[in-house]
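One structure coming up, written as structure tokens, with questions to follow.
For this view, one protein chain was removed and the others were kept in their places.
Order of writing sets the chain letters: A, B and C. Residues in each chain are counted from 1.
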Amino acid sequence: MEVLPTGWTRNEMAKLAAIELQDGFYVNLGIGIPTLVANHIGPEIDVTLQSENGMLGLGPYPMADQVDADIINAGKQTITELPRTSYCSSADSFGMIRGGHIQLSILGAMEVAENGDIANWMMPGKMVKGPGGAMDLVAGVRRIIVLMDHVSKDGIAKFRRSCSLPLTGQNVVDMVITNLAIFERPDRQSPFVLRRLAPGIDAALVADLTEAHFER
Amino acid sequence: MEVLPTGWTRNEMAKLAAIELQDGFYVNLGIGIPTLVANHIGPEIDVTLQSENGMLGLGPYPMADQVDADIINAGKQTITELPRTSYCSSADSFGMIRGGHIQLSILGAMEVAENGDIANWMMPGKMVKGPGGAMDLVAGVRRIIVLMDHVSKDGIAKFRRSCSLPLTGQNVVDMVITNLAIFERPDRQSPFVLRRLAPGIDAALVADLTEAHFER
Amino acid sequence: MVQKIYSNAVAALDGHLIDGMTIVAGGFGLCGIPETLIAAIRAAGTRDLTVVSNNAGVDDFGLGLLLRTRQIRKMISSYVGENREFERQYLAGELEIEFSPQGTLAERMRAGGAGIAGFYTRTGVGTSLAEGREVRVFDSETYLLERGIVADLAIVKAWRADPHGNLVFRKAARNFNPLAATCGRVTIVEVEEFVGSGEIDPDHIHTPGVFVQRLILAENNEKRIEQRTIRAEAA
Partner (left out) sequence: MVQKIYSNAVAALDGHLIDGMTIVAGGFGLCGIPETLIAAIRAAGTRDLTVVSNNAGVDDFGLGLLLRTRQIRKMISSYVGENREFERQYLAGELEIEFSPQGTLAERMRAGGAGIAGFYTRTGVGTSLAEGREVRVFDSETYLLERGIVADLAIVKAWRADPHGNLVFRKAARNFNPLAATCGRVTIVEVEEFVGSGEIDPDHIHTPGVFVQRLILAENNEKRIEQRTIRAEAA
């Protein structure tokens, strides 16, 4: 079996996603690779991270002696407060999300379709654990960026004509960052455009490993 | 013109209504005569008054030097706090009301119908000022007691077959206390029953001055 | 850090006032109303406004000031008493009014701010305010469909804010303010007092900064009382 070029590392993908954060943004980062994005927010921009369990203004992980069981993010990880932090109920927290007050969410996915559909809550062949807040985030947040591997462990394209797995949301993805390339579209009526290739990756390879139609 | 017996005073009507307050009740008192009910809550029962502008636990009017523009009731009167007082938004306040968490509301009315309809927000021949919170109260509070004169200034019965004025709510009144009599019904499928007569008032007079059907 | 604090109301409103726009305002009666921002909108002369507010002020205070100058075309309110100029314009057909029951109005603001397009309430069933609205039975109770409200601009009065726009309201001046703050496409807040970053306990914040785009120090804090009721010393 041929060895495929691996392209960007997960950390590099997170760094590329961090470029999309603008000064003053309120941002929700999903569990997994998206969490790494927080490490790449420069001091020159003012970004407030939101966690759907009712915390706005997430600080870094605590020192061992700072751990507080009542300060956790949506991944149930212990974190810390910042001077800007506020807490609210889950209903008020999802009011922010559903009401379009969060500018950007960066999420992982199992599949994204060329029409912007996303599938990230049901794993094939595994028990369904539930959508958590993913359906609310993709339906409510103004802009959705997906970070995912370009192909699955079995070599199957994850950016597809249509999702084969049950959907999390319909026509909600604005940008896809994989280890091989970045796809983006200016609005949700437009097709995705190939914006950038990882070092050592050419467009032909990306086309080979992508089922979705995209423009160049 | 014959002089009609006047029956109970407004203060006596308020005192009769106060009997309906039970220990532990959360109660919303409307503007006008219902406000007087607060003066008749004895120290032996624990009643918390709610005001729909977002105050739970209303205290008495302030001394002159205690007046605070930010502490008002729904009648826009200056009042005071109690040790139990809490404030909330108007949405949360009406959540209490609409969600059935307030046990009792005592309101004024222009008309009540024998089926429990109430009209108390549009005065005939006057400009419509709006329902305020009256429609929410009658629809949401578990038990509604109306305090009103038995007949209008023009001698027209206010407890009627059906309301002639625009409704505030349909089939929501549980008890009617007028200056002449008290009518009550055990549930909202039952007819009103004459429960009590004011001193010097007989049932025949009440029947004469009442358009509504009621049982004796 | 993004600068949310503006030097005054004119600067904060700059670029956000357009004839024909919809403005949602906090306040109940004259309690907790954004006096400074109302005065600035009056001075700006913006016209044909639709104003969503529980009340319409009195003749010479609150939103009554914008009625006097005929800047308001339509009010969405629950109660508009205590205002003769309102009555005159309404009877002359110069002003439109849409009544919403008070709790429904509060919930409509919250819904608009929270991405809820509509909701079912028992309030108003069988009344004239139900006309033209969908009626629906759930579990043998009848409900009305009411719609969320989103406004172009929200004007809000808070007690304290920090530079992030985290707000604390004071006592019954909270009322519609936190709801208005959520349902403006842009939310501008006047406060009685600024405090530093981190000075508000994160459990005491009523409105998180995500809802607030611009902040000013309130210059008008008359806080007029509608019904000054007092009791005697002996009572």
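Methods note: a residue touches a chain if its C-beta (ideal position, glycine included) is under 8 Å from a C-beta of that chain, and two chains touch if they have at least 3 such contacts.
If you're wondering where the values come from, they're calculated on a predicted model, not measured in any experiment.
For the options A:Y87, A:F159 or A:F214, the residue in contact with the chain missing from this view is A:Y87. Contact with the chain that does not appear here is found for just one residue of B:G99, B:P186 or B:P199, B:G99. Annotation for chain A: contacts to the undisplayed chain at residues 51-55, 60-64, 67-72, 75-79, 81, 87-91, 93-94, 97-98, 117, 127-136, 139-140, 166-170. Interface residues of chain C with the unshown chain, by the touch rule above, are 107, 111, 114-122, 136, 138-139, 141, 143, 147, 168-171, 174, 202-204, 206.
Residues touching the missing chain, restricted to chain B, are 23-24, 26, 46, 48, 50, 56-57, 81-88, 91-92, 94-102, 140 (touch as defined at the top).
Assume only the chains that are shown with their structure count from here on.
For chain C, the chain whose average C-alpha position is most distant is A.
Measuring from the average of all protein CA coordinates, the nearest chain centre is that of C. Between the CA-based centres of chain A and chain B the separation comes to 55 Å, rounded to the whole angstrom.
Averaging C-alpha coordinates per chain places the centre of chain B 28 Å away from that of chain C. The distance from the centre of chain A to the centre of chain C, with each centre set as the mean of the Cα atoms, comes to 36 Å.
With touch defined as above, chain A holds no residue shared between interfaces to two or more other chains. The multi-chain contact residues of chain C, meaning those touching 2 or more other chains, are 110.
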